[in-house]
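Note that this complex is displayed minus one protein chain, with the remaining chains in position.
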Amino acid sequence: MSDTTTDRIAAGSSGTSPVGVRRKPAPRGRRKKNLFAWVLLAPTIVGMGIFTIVPIIGSLLLAFFRWDIISRPEFVGLANFADIALDPTVRVSFLNTIVFVVVAVTLQLSIALVLASMIQERMPDWLRVFFRSTFFFPLVLSAASVSIFMGYLFNEQFGVVNWLIGLVGMAPVPWLTTPAGAAAVVIIVYVWQNFGFSFLLFVGGLGNIPKDVYEAAELDGASGIKKFMNVTMPLLSPTTLVASVMAVITALQVFDQPYVLTRGGPGDSTRSAVMVVFESAFEQLEFGRASAIGLVLMLLIMAVTYVQFQLSRRFVFYQ
Amino acid sequence: MKQLIGGSTARTLTRRSALTLGGLGLAGVTIGAWPRLTGSDIPGRKAEGLTIAILGNSADAEGRRGLAEEFHREFPEIDVHIQAIQGADWKDFFAKILTMVAAGSPPDIVYVATEGAQLFAEKLAEPLDDYIRRDADELREYFDDVHPSLVEAFMYQGSLFQLPIDWNAADMYLNTSTLHEAGLDRPADDWTQDDFTEMLRAMKKSQGAGFTPFYWTNRLFGGIVPWLYNNDTSFLTERKAPGGDWLWDGFYPDDPARSTRGGGFIWDGSNALDERVFESFDYMRELVDEGLGVRPEGGGGNSLVGLFSSGRVGATPAGGYWAQGLHEAGMGSDDFDVQFFPRNRTQRHQFGTAGYAIMRTAQNKDAAWEWLKFSARRESMEMAMPAPTTTPTRRSMVNASFYAETGPNNWQVFYETLDRFPSSGPIPAPPEQAAVENALIKNVTNAVSGSSRQTRAALQNLDRDLNLVLGSSR
Partner (left out) sequence: MTTQIEKNASPQVRRKVRRPVTGAFIGRLAVLLVAAVLTLGPVMWTLSTSLRLPSESFDLPPRFIPWDPDFTSYSEVFAQIDMIRLVVNSALMTGFIAAGQMITAAMAGYAFARLKFKGNRLLFGLVLATMMIPVQVTIVPVFMIIRGMGLADTLLALIIPAIPTAFGTFLMRQYFMGVPAELAEAAEIDGASQWRIFRSVYLPLATPGMAIVGILAFNYHWNEFFRPLILTISEENFTLPLGLVSLQGNMGTGSISVVLAGVILSMLPALVVFFFGQRSLRAGLTAGVGK
């Protein structure tokens, strides 16, 4: 039951595939194929249509209304959008979110990449399995639970983190009660929990790089960093694209960590865009405004993802 | 093992059969679990009747279920369904109620705390005035047993919307051994804010590292507000609506504070720039600066029981609800004590209370009213509150036997808070409570974490945020 065998079959890597069969598209089969495609797609498309697209359209319409859920919605045109454009809290929360995404995703990807490439190197198998499981582990926890116990650990007076810092002779850090400290904790806790996902993607991607490429590079005299930059990075770029797109989409929707750890404070320093959506809707009863903010956020996510894919055309190297 | 037998074909075959097996298994489980999936195994779910939403865990629901059965015995024609909503706080609970309202299936009765009282009164709840007038004789005994301040918290624009069932004041809890190690006795009833500061200093001196004398949380109840109240101010302007005489004259003619009672509180403006507000914030800032108090965190608040019971904290504001929690954490009745909040300009306390509200959308309001009356009876309240996880609004229930198992020994403090300080006020919670609380919470930490100048700047921000919230919704 070796994983290597499984990998090879699953990936259908070259060598085992039958040779000599050439593609000959038959028009009859095409139409059948077409119908079959729609049959296969039906559950996903219908499901998404009902439970995502329709609600989104509802949300889109709602953005032009003022609605507290209790009374009748009142048409207000673009007022909600004008309102959020001027609202300092909304602006700050979007800025926070962008800064958060840049820092957290960079950390998450680089930590994941470094650790993933390290466990590719020679070491006993049991050790490799241990590391792999360990780094994936935080993903099985809920973000809310993680935030609860991390909150204890980062407590200024009584937490373990400041106790450790004290051992080195440094003054306790007001983690959750200063803007910089709170932002740092939210990022640390988020990255702690999520780097394992990118890590696994990278482990997968690195495993797909054929050994002979490295051997060739070694023959050319490349080693260490140079080998990593010139061989690993380009060959890994498709994985990096997937990992970064996933990481960015997830990070842009950060909610649980700041909600549990800091409630967005102190001030608005850790308030995220999704938090403002939630607060507008369920706390301030401004469902129209919440929809408007949600739509702006959605457009932002789409724009960022689009840019990522555009950049990928230039930088991603396909074998 | 497999790779010894064969290559990819064998594996593919196994996988194929595994897929088939998986599919069959799934079908089997679906059939078996169908009643659970569709909820058709829940007894009496489709039945007509009253639905009552409460915030709490299943233990709470269990207590109330007994209540519901008792009610059904007395009113066999009315079915009652209790829905315990297990949110972390009022906000979770409220998000749920709202969604139910949006979907057109709101509950008939909702257990609402002070935080949501005015929002419900404004938008969702039915005034009780006519019912109370109708059944005045029956209710006299209830009002005789319940302090008028608690009732007043549920007055809104001259009408009463809820009958208070449980409540809590922000009194001061003290760790007895910490107190003794500092060479101090239980402070006097009329201790001052300076006495309080001195107590913290003495505690700090005797305990040393890993100990912070005063712990407080950053929220609307028990955070900065008690310090504003005892300084005879608040971060919101406060006045009372006219009206309500029908209630006060009818049930509380001898209330010593009768002249101050009205038709409910109105909090409709920012008072953040008041000099006394600055004083209170600046006092907290000094406590933090001197290492006498913790800097309050935005989230959490869950560590308090552990910190207090392990002697890492000497004093913290809390109400009767804490007795059971400390008992469960392993503190004996002599290990902690409770005293009134210290005096500054006044000794006005802060409290919060809760009770059932009838929704305007309820089909059978008369039946709902029967539930309200029923749940306010002494037997019902005893059933709903078997242990001191909160304080009953009936004075007669706040007695030695109620606290016999848990302590504190000075349990009288709880109800006397209202008797001794009749001006004590509820959590300041206008209909825009959630936004107001947010505005407060986000500025408190900054206000107490730096210089006096930073405090002023934070209060400016608070003022701006409050004006935004209170101005926009009118």
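Letters A and B mark the chains in the order given here, with residues in each chain numbered from 1 onward.
In the analysis below, contacts are C-beta pairs under 8 Å (C-beta built on N, C-alpha and C of every residue); 3 or more make two chains touch, one makes a residue touch a chain.
Everything numeric here is computed off the predicted structure, so don't read it as measured data.
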Residue among A:Ala85, A:Val99 or A:Val160 touching the omitted chain: A:Val160
Contact partner of the left-out chain, one of B:Ala102, B:Ala241 or B:Met383: B:Ala102
Interface residues of chain A (partner: the chain not displayed): 1-7, 9-12, 14, 17-19, 21, 23, 29-30, 32-34, 36-38, 40-41, 43-48, 50-56, 58-59, 69, 111, 114-115, 118-119, 121-123, 125-126, 129-146, 148-150, 152-153, 158, 160, 163, 192, 196, 200-201, 203-205, 207-208, 238-239, 242-243, 246, 249, 252-253, 255, 274, 277-278, 281, 287, 290-291, 294-295, 297-298, 301-302, 305
Residues in chain B touching the chain absent from view: 3, 12-13, 15-16, 18-19, 22, 26, 29-30, 33, 36-39, 41-42, 45, 56-59, 61, 81, 83-88, 92, 95-96, 99-100, 102-105, 168, 210, 217, 221-222, 300-307, 309-312, 318, 321-322, 324-325, 328-331, 389-390
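Keep in mind that, in the parts below, only the chains that are shown with their structure count from here on.
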Between chain B and chain A, distance of the C-alpha-averaged centres to the nearest whole Å: 36
Chain A-touching residues of chain B, taken from the complex the two chains share: 1-3, 8, 11, 91, 94-95, 98, 101-102, 123-124, 210, 212, 218, 294-300, 302-303, 307, 312, 432, 434-435, 438, 441-443, 445-446, 449, 461, 469
Interface residues, chain A side, partner chain B - complex: 1-2, 5, 9, 16, 68-71, 147-148, 151-152, 155-158, 174, 176-178, 182, 259-268, 271, 279, 282-285
